[in-house]
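With one protein chain withheld, the remaining protein chains of the complex are depicted in position.
Moving on, here comes subunit A:
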Amino acid sequence: MSQKRFEELLSRLLDDDIAEEQLDELTRMVANDPKMLTLLRQHLLMSDRLSQYEDELRSDNRFMDAVHARIRAAEDSSEFVARVVASAQEEASEKSKLAASRSEKVWQSSRGMAGWITAAIAIFALMGVLNQHSTQPWKSASNGPATDRGQEEASDRGVAVLTRVSGLLGEQTSDWRAGETVPPGTLKWDAGLLQLEFYGGATVVAEGPAEIEIVDESRVVCRSGRLRAYVPEPARGFAVIAPKFELVDLGTEFGLDVTSGGAAEVHVFTGKVELYDAESNRDVTTRRELNAGDALTVDHDGTAKQIEVRESDFVTPNRLSEMTDGRQKKQLRDWRAFRDSLQDDLRLIAYFPFDRNDLEDRILTGYGADGVLIEGAIVGCEWTEGRWPGKTSLQFKRPGDRVRITIPGEFESLTYSIWLRVDGLDRKYNSLLLTDGFDKNNPHWQIRQNGSLVLGILRSRGDLHSYQTDSIFNLFRLGQWVHLATVYDTDQACVTHYVNGEPTVREPFQEPASGLLKIGNATIGNWSDPTPRHQASRVRNLNGCMDELIVFGQALGDSEVRRIYEVGRP
C-alpha cells in the first residue's frame, strides 16, 4: 500500500502537480525508507535530463549564454586590465587564425594594409605577469586557445591611420580605405591621393605615382612620389628619407617631390627643415638648413641648386578633403540610382535603404515584393550619418534598441545583404536580423562576439545548422563601414558568406534542405524572444550603425553581390 502511495506522490511531484501536504507526506515516507529516497532521486534526475533534452528553452546554448552573461555582468564593474589583455589576446588569436586560413578566404588573406596589428607589446608583457598568478590554464581571462601567442605581433604594429583617399589606382590599393590602420611597410600606387596621419602627429598627403616606405611613426622613405607634410610642434623631428638626402623637419610644412630617376625637390612653406646627405647618419658636416620660402632641387648625383618655391603643386589636406567630398557626392548619387532601380527587382522581399523620413522618423520605410511598402517600427535607435554625408543610418547602441519588421512568405533560398558599421561586439551574439524566437526553418543572421558572421537555421528541435565564417571583425576593423552578405542557396545546396563583395566561406548544406525558410515577425539589430521564462541573457543588441539592409527571396551570385558592394562602397 505504502509503495503504491509513494509512486502516486512521486509521479505527482514529477508532474509539477503536488500539494504542500502531499509533499509533507512524501518527505516523511522517503525519510524512513532509503530505497524510496534513492528512487526519488533517480526520477528527479531523469526527469530533469529529459526536460533539458526536450525543452528548447533549456537548450545547451541558452544555458551557456546565460552563464556567460551572468559572469560578464558580475565582472563588468572591475577587471579593466583583464579586458585589455583579453582584447590583445583576441587580436593575437585572430592573427594566428589568419596565418592558418585557407586561400579561399580571400578577404582575410589579401588585406595589404589591413589591421592585423596590435600595438600591444606592453600589454603582452602585462599579460605575462598576470598569467604567472594562474596555476590552471583557464584562469586567465582570455578568449582563445592558451597557446603561446603574440610573438608574431611584434613586428606588425600600426604607426599611422589612413584618413582620406581619392582616386587611388594601383594593384595594392583595392582595400585601402579611409579609417584603416597602417603598419610599417611599403605603399606603392599608380595614381590618386591619400592622407596619412602618423601616430607621432605628422600629417602627410601623398600623390601617386608613388612608392613610400613607412618605417615607423615618425620616419618614411620616399622612393618616388609627391608629398606634402604638415608637422606640428609635437611631431617635430619627423623625417623623410629621399634617395640623396634625409630631410628632418623642425616643426613646419613642406613639400617633397621625388621623380622615379632619383632627383628630388624640397619646398619649405613655413618653419624650417634640415637636410643631411643620404646614409651620412645625420652627419652635421653635411647639414643644410632650408627656411620658409626656400626650395631646392637635388639631382640623382647629389648636386643641389636653388629654385622657386611652388606651393600649389602640393595638395593640402583641405584640398584633399574637398576632393573627397566631391567624390562622396558622386558615390551617393550612384547609390541612389541603384536604390531606385532595386525597387523594381522582382526577387526583392525586403529592402530598407535607411533613408530617414522626417515626418515619421520612428518608422523605417522599406520596400517588399512587388513594391509593397513595409513599415519597420523603430524602437530606441537614433538616426545618424551613414556611409556618406547626406546619407542617413540608424544607430543601435542601447540594449533595447531595435527595429521590428514583418517579412511574409516562405522561401527556398535567401540572400541577405547589409552595410553596417560595427562599433563593438558587446554580446555573445550581436544581431543583424533575427526572427522572433527561434522556430523550425527560421534563419538567424548575426555576428558572434569573436567576430564571425553566422547564419543559423533550426531544422528540428535540437538540430541547429550553423554556417559561419572565421572572425572578420577585429579591434582595428571596428568603426569602419563594411558590407556583409550571406546567400542560402538551395539549388547549389550551399551557404556562402561575403565580406566586402568577396566570398569568404562557401559551405555545403550540413543536411539537405527540409522545408522552406520563413522570416515572418523579426527584429533588426536585436532579438525579440517571446519566452515566458525569466532568463538573464537574451540581450543581443548590435552596437553600431546600419545603413542598408536587403533581403532577396532567391540566391544571388558572386557577381551580383560584388555589384551591391561596388556601388555602395564609401
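Methods note: a residue touches a chain if its C-beta (ideal position, glycine included) is under 8 Å from a C-beta of that chain, and two chains touch if they have at least 3 such contacts; residues count from 1.
FYI, contacts and distances are computed from a predicted model.
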Missing subunit (named according to UniProt) among the choices "Potassium-transporting ATPase KdpC subunit", "RNA polymerase sigma factor CnrH", "FAD-binding protein" or "Bifunctional protein PyrR": "RNA polymerase sigma factor CnrH"
Per the touch definition above, residue among A:317, A:424 or A:520 touching the missing chain: A:424
Touch with the omitted chain, as defined above, among A:218, A:316, A:431 or A:449: A:449
Among A:5, A:70, A:282 or A:330, residue touching the chain not depicted: A:70
Interface residues of subunit A (partner: the chain not displayed): 7-8, 10-17, 20, 23-24, 26-27, 30-31, 34, 37-38, 40-56, 58, 60, 63-64, 66-68, 70-72, 74-76, 79, 83, 86-87, 90, 135-146, 423-426, 428, 449, 461, 475-476, 478-479, 533-536
